[in-house]
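Just one protein chain is left out here, and the rest sit where they should.
The chains carry the letters A, B and C, assigned in the order they are written, with residues numbered from 1 in each.
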Amino acid sequence: MKSIEYNEQLERDVLAALSKPSPWYWVALVVCALLFVTGLSLWLYQILKGMGVSGLNNPVGWGTYITDFVFWVGIAHSGTLISAILFLFRAKFRNAFNRSAEAMTVFAVMTAGLFPLIHLGRTWFFYWLFPYPNQRGLWVNFKSPLVWDVFAVSTYFTISLIFWYTGLVPDIAIVRRYATGFRKKIYSIFSLGWTGSLRQWWHYNRLYVFLAAFATPLVISVHSVVSWDFAMSIIPGWHTTIFAPYFVAGAIFSGTGMVITLVVPMRKIFRLEKLITINHFEKIAQTLLFTSLIVTYSYIVEFGLAFYGHHQFEAAHFTYRLLGDYQVLYWIMLFGNSLLPLTLFVRKLRRSIVYLFIVSIFVNIGMWLERFVIIVTSLAKDFDPYAWGLYKPSVVEIGITLGSFGMFFMFFLIFVKVLPVLSVTEIKEEAAHE
Amino acid sequence: MKRRVAPVVITAYFLLFALFVLLMGYFWNENQKTPVQPINFSHQIHVSKVGLQCTFCHTTVEKSRFAGIPSVQKCMSCHKSVKTESPEIQKLTKYWNEKKPVPWRRVYSFTIQNYVYFTHKRHIKAGLECSNCHGEVKVMPHIERVRKLEMGWCISCHRAKNAPTDCWTCHK
Amino acid sequence: MDRRNFLKLLGISSGTALISSCGVDKANEKIIPYVIPPEEDIFVGNPAYFTTTCTECPANCGMQVTANEKVYHDVRNIFPTKLEGIAGHPVNDGALCMRGQASLFRLYHPDRIKRPMMRDGDGNFRVTTWKEAYAKIIVELAAATGEGKRNMYFSGRTTGTMSGLTDDFCKEMSVERLPEFEVFSHANLKKANDIVFNRPEIPHYRIENADFLLTVGADVVETFMNPVASANHIQKAKDKNNLSWYHIEPAVSLTGVQASKRFAIKLHSEVYLLAFLLQSLSQQNSLKKSLPARISRLIPDYSITVIAERTGLSEENLRLLLSRFANAKTPLIIAGGVSTAQENGLETAVFAALLQWATGMTDNTVDFDHAENYGSVGSMLDVRKLEDSLKNKQVGVLFISRTDPVTYLPEAEQFVELMKNTRLRVALSDFMTSTVQECDIVLPLSHSLEAWGDAAPRKGIRNVIQPAIEPQYDTRSEGDILLQIMAQKSGAASAQFYNDYLIDKWHSLYGEGETVGMLERGYREEPVPSLPAILSGDGTEAFLKNAGFVVESSDKPVLVITPSIRAYDGRSKVLPLMSEIPDPLTTITYGEWISVSDKTAKKMGWKDRDEVAVELNGVSLKFPVKVQHLLPENIYMVQRDLIYPQATPVDSRSGEESWYVKDISVNATGNHIPMPIMSGSMHEDNRGLLPPEEEEHPYEHKEEHPVGRMYAPHEHDNYRWGMAIDMDSCIGCSACVAACYVENNLAITGKKAHLNGREMSWIRLEPWVKDDETINYDLMLCQQCDDAPCEPVCPVYATYHSKEGLNTQVYNRCVGTRYCSNNCPYKVRRFNWFDFRLPEPWDKMYNPEVSVRTRGIMEKCTFCIQRIRHAKDKAKDENRLVQDGEITTACAQTCPTNAITFGNLMDKNSRVSKLAHSNRAYRALEELGTEPAVHYLPKKESKEEA
Partner (left out) sequence: MNEQFVFGEKHEFLQKLKDLVKGGISPKKINVFTPYPVHEVEEILKVPTSPLRFFTLLGALSGLFFGAWFTAWTSLDWPLIGGGKPIVSVPAFVIVTFELTILFGGVISFLGFLILSKLPSPKRIGTPVEHGNQFVIEIQSEGK
């Protein structure tokens, strides 16, 4: 087939996704929107009543909200991994996923960014967390890991957004060509008047490389910072040096899981089978397996440190994590994160979309639980036995968590209807090489 | 046709709204600055004309955290005889006869009163003039707030005079 | 007459007169001046101080009221905001117990009766006027006398001038004054002293003079007689004569846990132990006065083995006790509480009295001349008498004042029925108690902080009661009421005011000058004639002849109904703070529970919060279980205020009511009851909260070889505030906790919050069980760490380290991340989960010097920084540094044993630095390198004692 025809065909295939949505799409969208709105109203309720509407207490000052925060930031990471790191490594299978992965990153960071605000006792003063010149002459405390978070997350969001958009510009230009009327205007604006001239491609390529080069260390730093929220404290179970690598691996692991969860149905619905092939999935499954192994390794090391280090509080804590009040969650987590992924050594399973989808769901659950267990068990029983206490999420917390999922999927659903879900330009380029 | 009207209407609406907000803000601020007092008391007359010292009425300013507001009896000690015919003084006399306090409106207040510890005594002892913070009261027919009492303002002076800037000097 | 003119009349430079000037009102919009100008020497920012007397329990501690000026609902007034003991007061010497600290909650209680009421035709209360009420009373009194019925005045314990006035009133109005009703009447003690010394009194125990103290059942630091004084004197004795204090009890009590040695004794066998001591001591003639033969032969004499078997004490322990008694110069034995309120109670008390006489305690440590003022207090026998005369419809008008028999008597329904046999029932009360519900006329009483009066806790002391605030409602003092009734009867135009009556009395008693002195001091010590306690041979012999010594044979479960350190006999239950503060032994706050021996629990497989049904006296009561270490098997404990009164045997000789319910059966129901147990675990596992158990150099001080640190310690200029807490002195009374709540406007969060682990206490007592044998405490509050983990994690600098070593929290900068709390190894930070504001009118008691925190803010102990600020302000005026002992925190101030020392660690000569550098000192979780400013001195091991 002549490449020009192939490209035309390709464009039609991809842009087919932008055609009129089916009723089911609307149902899904409305459900997500409702969840989102419920979450928001619960948050409002919490602001008006006080943090007491959550299940948090003394000693457990952090719970579901921070878990959600870490979870969503984690999700975001594999987006950057797939698009930036794999780009630098020139990994071919990347272009099947990178667009949706990047979109996922942007939306996940947006969602994650809300939770530090939600968990504030006095949300209405959230802006005090940012260093801005004020009449009080007060700045923020740069020694606080929470301030590091503020910088890391906002940087991460900005860069991811730019990275995503840059990749989109030539594709939007394509959509522009097909679109008509009002939509055409919008697309023209967002394609910035892209012509595909030599000069544009010339700088474009450079920019893309640089952004990728920035994004890669950024991912590492962001989740390290998130992990330091815990590692910088003195609480047994938090205060450990392996947290940064451990969390980064965990983040990529969970994110990869989420990519699969998102792409499998997307591929089916928009009939992208011939663009997102089983080989692509095998590759991503391998990533999943690899990161799973790293995470499992960290789990083992944690216990090693505690017991071999012969530290009374650490030892007591890890015994508690394993056999204490929250052991069920811990065991579910181990199953989802460490045992189940092992089955991906089997090639057959690796290449079964359905099986992958199931695994990815377990990974999502497992990784959420991992953060929950780390945060809650450490706080529930620390140094002073008198102050020990248990925590269980309240309706409000659960509602807001569901709301965050609603928000994330809502954005994603909107995305698949307004922007090309695959990087057309890159696939063309890829095709031209073969 | 429609296409032209809609944007105009919308912009107009928002402009009006903005204007409204601004006006509200302005009036609120003014009102804060010079609240309407139950009795039209003039510091100008009492200080400039009569020549009273601040401490004549605000007796505890040198020894207490609070400057002190003169009791109704104190006012009456002069106004039993002075200017008795003036309607404002008659208001005062009314309060006195009913043995009711005069519900003066506060002019200077910290927005977060509950959390701030301020002592007049220390500042007087440090040699500050009343006017340093309260402005030229003696020329004010209606007492008027000349400072917002924002933290930044306090601090600037504390720094200049190297007074303590430890948070718990003023916070409580 | 208002107090100012009254004091003017007394010629007192009214340092305590109603002050007035301008202050800051809550609404912060208006500034309300006074109509009448202020006293010249008084102005806002300086609170007024009044001396008065605590009336929360019969102990009558001397109390200094701190009254702050506030505008409340557009009215400028002064409001009592803090209560403290009067330093040097003969009863409590500056200290106050948790109930005393909390009694402001009674003063401002929303449920107080606000105006006189009378029952109308259809049996409902309607508001009435005093005149009308008086008129009715006078008419009824006359009518009753006409019918030949007897009118009776039935009240709670009354002392001092009020007692005299009551007599006058009764004479005037032909009313019988009945013996007073107290749940803890100590009838057996009085009876025993009557038998042995012909003195139906309770002596004043001079613990401070003792070098060996043996308390038999008497919970001297909780509710027995005067806990604050006892605790205080125990400490004095420890310092002065290196006192060793042993406690013997059949159950377990905070007192027992705090004693340097505690022996669990078999039920009802105390009598044998005392008999054994008497006999053995006389045999090895180490008695100062030998007992007459006719008496000693009546005292059971058994071999040590038998006694050991009867009492369950090991022979060496018995010998230890003997040697202690033999070698002590000034021993003291106090029997009471669970050991005298039982079948052998009277015998126990008698033997204790004999021991007191024989070992010469009556000459120094047992002081009958200053006997506790319990003379007019009756017993259950007197109650029975009343019930009889009610049964026989002999009673016309029944006055019930300041007491609540319907709540405290087991036969409540019956008593209510009997009350109906009267013409008229008049209640004088501050609350709508179940007794008041049954009355026809309700005369609301003013709180003692709103009224004049005096009190005589024991012979030789007269306490002043003077108002710190005008009555908030249409209430009157009992004195005024009686005087007014009398006046109205005699048709006088106006009654004499009770305060005039008082003045007259005082003047006639002490003369004018002395009266003034007494008012300023708040009390007066008067000389009392000294009569030695003489053994009454006949009485004792007669008693011993037909004394029966029950031997507890059955091993059926027994329920002990113990007094509550928080609610006393139940009267302090109305104070919400008493439910908010954990019971020191169990750390339970709200709701009821039954204490079950850990051994029993293990056997039955019960755990905390398991519900059990208790079958007793034919009824079945349900309680959640609290496993209690040290509690002997088969013994169950419920605090008196948590169970409705039980019919228990009453000693016909003394009228003492037994605290034991025998032959109960306890079975698990299988339910679990959520119960707010504040302690997450009672096992410390050498985590470093208690002193490290090292073999050589037991309490070596860590500061000399500090833990490795990355940065040089930051410098302090003039002050580094620090604290030393001596856990050997601490008796776990929790007064400090209550003081902190009141001083710092801490929130009362309620049961639901407590179940979610949301208490707000800044300071707490942590009980630690060591190998199921001992319970040691530590007192946990913010350690003001030099390298505080909470500080660097705050993103907005809401918490930081002040140059004076304080770990401060700027409330209105806090955004509420709770990171600091997570990162605090001591978990002493508290988060405002909601707007926990005290409901009106309780908010009157807020301390204006301390902000009231709103929702979403983290708060913590600041070492009472408002007090530091004031002291520094004063020092600056006199341009000097703050002296040692000039400042003390609320917790340290109220401690009966001065276990807490606050001061400046930079000053090497301050008491606190000396203690901090003593080689006993250790710091909590020191190996974390947080460099706390709080230093602990551990409890001395009892082995050092023996």
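We take it that a contact is a pair of C-beta atoms (placed from the backbone, for glycine too) under 8 Å apart; a residue touches a chain by one contact, two chains touch by 3 or more.
Being a predicted model, the structure only gives us computed values, none of them experimental.
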Omitted chain's touching partners, listed by label: A, C
Option from C:M152, C:M760 or C:C794 whose C-beta touches the chain left out: C:C794
Option touching the unshown chain, where A:W26, A:F89, A:F142 or A:F345 are the choices: A:F142
Where the missing chain touches chain C, by residue: 709, 711, 713-714, 786-794, 797, 799-801, 803, 931
Sites on chain A contacted by the missing partner chain, in the whole complex: 2-4, 7-8, 11, 131, 137-143, 147-148, 151-152, 154-155, 158-159, 162-163, 166, 170, 173, 176-177, 188-189, 191-207, 210-211, 214, 217-218, 221, 225, 228, 425-426, 428-429, 432
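As a working rule, only the chains that are shown with their structure count from here on.
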Most distant chain from chain B, judged by the mean position of its C-alpha atoms: A
Centroid spacing, where centroids are CA-atom means, of chain A and chain B in whole angstrom: 54
Centroid spacing, where centroids are CA-atom means, of chain B and chain C in whole angstrom: 48
Residues of chain B whose C-beta touches two or more other chains: none
Residue numbers of chain A (touch at least two other chains): none
Residue numbers on chain B that touch chain C, as the complex places them: 59-60, 63-74, 95-96, 99-106, 109, 112-115, 117, 119, 121-122, 125, 166-168, 171-172
In the complex, chain B residues that touch chain A: 150-153, 155
Chain A to chain B touching residues, read off their complex: 134-137
